[in-house]
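Here the complex is missing one protein chain, while the rest keep their positions.
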């Protein structure tokens, strides 16, 4: 637990992270799931981990992996259907140009929902990262939106024990992803009661959003279900440690998470390419705790008054007070 | 008329454009409304002009100005309430922190709707440019959305002869504007039947959007009412001439406007700081015509097939064919 | 004085700031130079102010203004030649397409150097903001670089009591300015001994630079002469209060300013459009002091060791320790 929240991490935190140049990975981390879980278990306060289909689990080993979690007293906080790690999804999943791939994407999601239900995992992360386009005259704007809505609607009905969440991101792996901004996500999900939203800090940043504003909007429409924490330089999903760049935004965000009464998971989605994963997770956890404490140092009321007055100078002063500076 | 559309321009096209450094303007253009209209009247094919409250018209002169338009056989294609040219709106209009300013904004919009109705101007452009925040801990995310929705709902009821449109923009004059992306706009307007959307090319670009995709989304929800044309370098609302930077995106957009059966105005919103306004308008018009012709050269069906196949190489070939290259 | 440095401000801090929409200004601040100076004099620790030709001073009043400074015990820390507030510079100054304007720019700079020498002001800020281009096929890349070098060389010889500094900025008021990045600035100035560099935090940020790295590079080539402090959101020169967005970068910067043994002015270049200028200056000063203290809390050696090891986790821990979190 951390600041009253369950604390999770995506598995690459403890693995060997690769990019398109260094495809074998920068080294470090665990080579097997079991090794990654062993590393994760050394992080104080960590309650659970996310698993990605095909990367970490598959039809054959999912129950073995679940057993590894139980043995280490870790929860599976999220199962992510594989809609993006194989060439077959390269041109799209829920909004692929061909109907058969779209149907396969729905089947994949439903299968993972079934796994999740059996494993007492409450969420499934539908990230349609391959659904989009790279070039002009490639996106099918007449159909893509409806394909996605139809596919999601089908999944929403599947199993009420598990809540599918949709994660938005403006780009990568496509140069343009269809569900790229918080407004689009909410427009798409507004009338799909059974489906929630997943907000990834870095995705919101590269979408040009202020994450506190996006969170408030998601909350207003009942879709602030789950959070991915990391940091980046605003241009790309760098998946850096929490607290590395955006301290003021993080502070404002934690104020608003309290204000909005968010009670869900705080889950790291970082790629410590060149860092030790355990240290990177610990650093991130320490920043999260420190910044929640910083909110408390000033108190909710003082911040609320500055916001009501829209008083930038007072807001600035409170940030400095919160930081202990 | 241009490519089957009425062709309009914002008045600064023919005025003396200023920025924050050169507050007296870079020179050229008309000094009075009448001079600006005289310049506008020299642009072949121009059907109408937009007027901005307080900049161009006010309670005292609006009917005189209307007469100037009639005498030159020009339409007033848009009346824009002044919600952003005076210090009193500096901290917001529809979402200002104080209730009295919010009420004043609604009154201002209604007054301009009344003017528009009398002057046979069909649209009023509600651009909440001052509604937003500059600093962290300044935006009131708990209230701002509802303030805007409430204010807009009030205006929607006012006079059914005139359709208020909301124009979105991610930043400037605030560093963060509340209605910044197409998804947010549609989420806000979805259930407000009496209010439409205004898409400004440059605003969409600086929001990181693909304008064809944004247009299709607006159309799907019945909000593709009116368009502002210009160009920029993707980081800021540079308000440059049409065709100066984004030829491929413009071509794709014009394909989609045809596909979506858009029949409204094509209105220039350019700031020719250092250019002759008439030449800048003529250049822009020539590019618009040339690019609509370019779509026709290839034909709707050929583009549609490339899009259905999501075939980037074929799309690229068609763009080259369209360009006559 | 602040953290051992002389502390200055640009005059708009205490004036009525305008933008291209609200040309009359957002209100507040002083209406006259004298009123602005009176406001400035209330800021504890402020040692001097910058003046901009044509905006604040001119041939007729410069000595009167100097007297106002003396009476308030304030220094003129910088005189900035007007190369950008009048339409006549709209197409360029040192690199204008016509030779006469280029010559006029050199005369203007020399005149201001003479004023500076008489007024015991050590620096003149040559900001070639209008030197650039807005459109493709507009920049004269065959000539512009040499025009600038030649013009600057002429000014370098003028009066050795005053050091002309060149300030770089990637865009605004042009969409592309010729001297846009620190590398270009140094390439241009490397062999011009008599001319130094001026680093504006916000300009470097919008150029995509890390300011600490840029400062180290300027220092290596003997051109880290003067600093402008503010903050922004990385896309535009928002000229916000210090400490509003980039705390970690500011901390890193202050570490490097100590390491590089910078001893010059720390001067605010902020535009508090909607804030009280005095409060904004005080907030900025308080952040500067707090962040220099934060560097001291950890100590130069601990940071140096983390940097030598390129250890991102240790760097992160030290930032948290510095912040008192």
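For reference, chains read A, B and C in written order, and residue numbers begin at 1 within each chain.
One rule holds for everything that comes next: a contact is a pair of C-beta atoms (placed from the backbone, for glycine too) under 8 Å apart; a residue touches a chain by one contact, two chains touch by 3 or more.
The structure displayed is predicted, hence computed values, not measured ones.
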Task: Return the single residue from C:91, C:110 or C:203 that touches the missing chain.
output: C:91
Task: Decide which residue listed in A:171, A:259 or A:279 touches the omitted chain of the complex.
output: A:171
Task: Among A:238, A:269 or A:311, single out the residue that touches the unshown chain.
output: A:238
Statement: Which of B:49, B:66 or B:241 touches the missing chain? It is B:241
Message: In the complete complex, the non-displayed chain touches which residues of subunit C?
response: 91-92, 97, 133-142, 145, 170, 176, 178, 180-187, 190, 207-208, 210, 212-213, 215-217, 220-221, 248-249, 251-252, 255-256, 259, 303, 306-312, 315-316, 318-319
- prompt: In the complete complex, which positions of subunit A touch the hidden chain?
  reply: 17-27, 84-87, 89-91, 129, 134-136, 171-173, 175-176, 232-233, 235-236, 238, 240-241, 244-245, 271, 273-274
Statement: Had the left-out chain been drawn, it would touch subunit B at residues 234, 241, 243-245, 247-249, 274-276, 279-280, 283, 286-287, 290-291, 293-294, 312-313, 316-317, 319-320, 323-325
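The rule is simple: only the chains that are shown with their structure count from here on.
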Statement: Per mean C-alpha coordinates, the chain lying farthest from subunit C is A
Task: Could you give the separation in Å between the centres of subunit B and subunit C, each centre being the mean of its C-alpha atoms?
output: 35
- request: Give, as an integer number of Å, the spacing between the C-alpha centres of subunit C and subunit A.
  value: 40
- prompt: For subunit C, which residues are shared contacts with two or more other chains?
  reply: 241, 244-245, 274
